[in-house]
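Starting off with a structure, shown below.
Left out: one protein chain. Kept in place: all the others.
Per-chain residue numbering starts at 1, and chain names A, B and C are given in the order in which the chains are listed.
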Amino acid sequence: MNWKAILRHETILAILVVLALVVLAAQSDRFFTPENLLNQGRLMTEVGLVAIIMTFVIATGGIDLSVGSILGLVAILIGVFWQNLGLPLEAAIGLGLVVGTLAGLFNGFIITRFGVPPLIATLATLALYRGLAEGISEARSVRGYPDWFYVLGQGQVLGVPTQLWILGLVAILAAIVLGLTSWGRATYAIGSNETAARFSGIRVDRVKMAIYAASGFAASLAAVIFVSRVSTTRSDMGTGLELDAITAVVLGGTSIFGGRGTIIGTVLGLIMVQALKNGLSLAGVRGDGTIVLIGAVLILTILISNLFHRDGNR
Amino acid sequence: QQVYTGGDDLPTNPLACDGTPGTATPMDYDGGTPTNAPDRAGQTLTVVDVPKLVGIGYFAATTQGIMEAAAELNMNATTDGPTRANIDDQITLIDNYITSGVDGILFAANDPVAIAPVLRRALEAGINVVGYDANSEPDARQWFVNQAEFNGIGKAMIDQLAAEIGEDGAFAIVTSTFTTPNQARWISEMAAYQAECYPNMRWLETVEAQEDNILSFNQANTLINKYGDELDGIAGMTSVATPAAADAVTQAGQCGNIAVVGLATPNAMRPYIEADCVKSAVLWNPIDLGYAAAYVLRAAADGTLNPGDTSVEAGRLGELQVINGSEVLLGAPFVFTADNIADFDF
Amino acid sequence: MTAEAQTLGRREQSWFGRLFAGYGQEIIILGAILLLFVVVWSINPRFISPNNLNTIFSGNAYIAVAAIGMSMVIITGNIDVSVGALIGVLATIAGTIAVSGYPVWVAWTAPILIGIAVNFLVGVLVAYARIPSIVVTLGMLSILRGGLISVTGGAWISNLPPEFLLAQQRPLGIPAPIYFMVGLTILAAFWMRYSAFGRSIYAVGGNPEAARAAGIPIERRIVQVFMIHGAFAGLATILFATQLQVIQSTVPPNLELTVITASVIGGVSILGGSGTVIGSTLAAILFAAIGSALIFVGISAYWLRAVIGLLILATVLADMARRRQAK
């Protein structure tokens, strides 16, 4: 094992995360308590779900800016299906997940079928899906869901917030798929050289469509959890989510040019951001100061990582 | 074409046209209570103020009022809000402050329902919770300081418009977004009151302009261009939209032809009022609002304001009335005109 | 010329063909704008009244100016998602200077200089530290947005001296922002076509390795382009901050995405190496025209954003179809 493998980005990030946790714990004795940490897990689930699938998207050299809008659209649709169409809530959720996945699939479709660069395609659907959410909802929010529904966003299972189980499950599945299966291999191959992947008989378009659909699904799942957590739907839900998710992914070492990235890295990136938000707040730093620090940490982490990889081929 | 007249389905309650105060039906206290709150009477309180967002003039003014009161009341207050009017960021922030163990939370909700669970958690943790400006579900906080009742704003706005454009004038509205609860309620009440009291007034259009001053300016301009002489007045529903609309009217050379009324702070409106392009602006004093909120929080923490009370003492503001069970009313909306605007600086 | 060449005959493009090949996307957008004007005009003739044209053309002038710099950055193969926050910071600085009694030209030049300085830092991190630009500017977005609020506490700036309000001037009855937008666009377009430096931007974005081999100092060029972008952000700030008599310390939400959208809809390839600033300016005008048209046509504002999204999608797909045809 050579020193470069040891000093991969993820290792550096892990060291930084531990460092941050130690420093933050020293700042406030309320930080490193199981209760607080689990609660933070609850708060980061929506971004986390989206970021984990975004890792795949970015690893193929793409990007999905429409996730926040899909979240908003699905949230609205669940409300509308349930309240205005009178469907049972379970069916409304199911249908919402289907529509969200289709929204992601549509992204994949215009990207693969028409060759529109992902950034542009999803920039357009960012506006489109948000607009649909606003139009469909006519600015009305839907409230008063049955109690069982809140278990998802506000309840616990075995002392751990319900959604954290989901996040954990999705993270583990995603890590396996990306790291250990032939689908993961295809993802990396497409991100490194799409043409060569196509010439090797990899079904590039299909893989990409599946990944964008999965991204839509993740955003929809996040929508369900979000609605359950805040007990209401609004058409502006999830605004700006895409940038938070992308921050976590690139902080985790996924190359924005594609071909490189891991789920572990993304999870570490998520933990880093959430720990900073929470720990700094507990240490008495205000929200705007925290944002400044997160920005600086993002740049510095990648900078440090780059220093170690100076002559590697990153 | 469908004219937007407030987005929600909640019932409206227009005031009488001649101004006879509505008969307030007394209500039982419907707020929440902190569980096992320690005795905080006379203690130094650590309080956090979480407005809808930071970075806009309005909430800078409420903060100012809170700080003023905090100095009088032995409170350490900090303001910390999201940088975007975003329900999730606001919830996360409050959550962190619950963990850090504050004594009291002041909030202005981005969404009444979304914020409720976290506020309930605060109450459970024995924290005193008081809202201002934008309410949450009643049981998720103890008290809410209401700057002006929705129907009061609706009446003041429409009355001002009628006075300037006549009872058969035509007007349009520039608001932030249709999803903003306060604006939606105000617009609903305006529509109800106008239908009741000035049935001949014409409501042309409502446009969205977010909290974006250039967009507000453009939207107001477009309204002027679209309706030409037909347009007699523009109502601005936010402290961003109103001055922008006034600027649009000024730059279009339509001062005197198109009236601008709306919610706005006096500093922002001063140039237009002094130039006699705008006659009036409607608002409560946001500094007073913050000030009152801090006093209510102190009183709730000290146990001097309890469910069932009908008024509360608020420093330089004197006695404030309790309405609707668990709301403290700041007073009637205030109308700034050329005569009094020089007296205010916020 | 050899005899063979003459017998074979050339497949040279005509003057018009070259124009179309070089400016395809720009022509599509121009067509879209004209179509919109004709359709809305037929519904409500006031749409093309001089006043409304002024509103449309000046309404997004600051976005168009910011998009000029953004286009250059994108042409080098980079991106900047922090420009909105930067404009907010610069506006506050300009306003603070203006009300502190300095001469107005100081208040006007400061945002340009500070824009250059901030983006110099961004450029160095991108070019020399080799951090992808989206990462640097994502971080910068946080830093600027949070920093602005930390410093101002959200206070507004009012009582601006009247002479500061450049964007409210109307020489010859035309709003000043239109002069800025048109003038800067033409200047930038010329410069990018006819100067060696301007062309080298395309080279850097089109094929960095080849650009290096051609003797273009890539790192320095990227830093320079970011600095130019900063200067345009400063110019955009002046238009943004002097339009009204108060300056807010927030900027329109998602301003950076609007600026990027204007660039890419205007035909700047997100992959770098191609595009012009004429397209981005036309796109900014198109957005303003759509916003205005929706009011004139009376489309329920609930559906406004959906319509904009659809239009963007349509433009993008039309562009793709055109490119396909060209092949």
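The rule is simple: a contact is a pair of C-beta atoms (placed from the backbone, for glycine too) under 8 Å apart; a residue touches a chain by one contact, two chains touch by 3 or more.
Keep this in mind: contacts and distances are computed from a predicted model.
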Protein name, per the UniProt record, of whichever chain is missing from view ("Sugar ABC transporter ATP-binding protein", "Lipid kinase", "Adenylyl-sulfate reductase subunit alpha" or "Sodium:proton antiporter"): "Sugar ABC transporter ATP-binding protein"
Displayed partners of the chain not shown (whole complex): A, C
Touch with the omitted chain, as defined above, among C:Ile186, C:Ala210 or C:Ala314: C:Ala210
In chain A, positions touching the absent partner: 177, 180-186, 188-189, 192-193, 195-203, 259-260, 311, 313
Chain C, residues in touch with the chain not shown (by the definition above): 1-2, 4-8, 10-13, 18, 21, 193-196, 199-200, 202-203, 205-207, 209-217, 269, 273-274, 327
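Here is the rule we use: only the chains that are shown with their structure count from here on.
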Inter-chain centre distance, chain A versus chain C - centres from mean C-alpha coordinates, in Å: 29
Whole-Å gap between the CA centroids of chain A and chain B: 35
Sequence positions of chain B contacting 2 or more other chains: 54, 83-84, 178
Two or more partner chains touched - positions in chain C: 145-146, 148-149, 253, 300, 302, 304
Residues of chain C touching chain B in the complex: 44, 46-47, 49, 51-52, 55, 59-60, 62, 145-146, 148-149, 152-156, 158-159, 168, 240, 243-246, 248-253, 288, 291-292, 295-296, 298, 300-302, 304
Parts of chain A lying in touch with chain C, wherever the complex brings them together: 65, 110, 114-117, 119-121, 123-132, 134-135, 138-139, 239, 243, 246-247, 250, 255-257, 286-292, 294-299, 302-303, 306
Complex contacts: residues of chain A adjacent to chain B: 28, 30, 36, 39, 43, 46, 134, 137-141, 143, 154, 226, 229-232, 234-237, 239-240, 277-278, 281-282, 284, 286-288, 291
